[in-house]
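Missing here: one protein chain of the complex. Every other protein chain is in place.
After this line comes subunit A, so read on.
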Amino acid sequence: MSTAMNFSNKSFTPRPPDKGAFPLDHFGECSAFKERFMECLRQSGYESAACRQSAMAYLECRMDRQLMANEPLEKLGFKDLINEKSEEKPKKS
């Protein structure tokens, strides 16, 4: 889906994000989840794969507070974590 307005063939054309912009979390409602995620990154040497649980928790926080459109977590790339989670009852706070 490219516009017809590329004025250069060989340049980088920024594309809009698939789901648009995140609303700003003006009240820091999900800051704690972000902190947990960042702490995980620091401890894992900034390895994204090690912190997917925390990433998912952050996005769930946003969805719970209307800071992100609701989307099934499988469609956000977390289907393997969902299968694990279905064993326990997740507590959304």
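Note that contacts are C-beta pairs under 8 Å (C-beta built on N, C-alpha and C of every residue); 3 or more make two chains touch, one makes a residue touch a chain; residues count from 1.
Here is the rule we go by: contacts and distances are computed from a predicted model.
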Considering only the chain that is not displayed, what protein name does its UniProt record carry among "GPI-anchor transamidase", "signal peptidase I", "Cytochrome c oxidase assembly protein COX11, mitochondrial" or "Large ribosomal subunit protein bL19m"?
"Cytochrome c oxidase assembly protein COX11, mitochondrial"
Which one touches the absent chain: A:Ser48, A:Gln66 or A:Asn83?
A:Ser48
Contact set of subunit A toward the excluded chain (per top definition):
1, 3, 5, 7-8, 11-22, 24-26, 28, 30-31, 34, 37-38, 41, 45-49, 51-52, 55, 58-59, 68-69, 71, 74-79
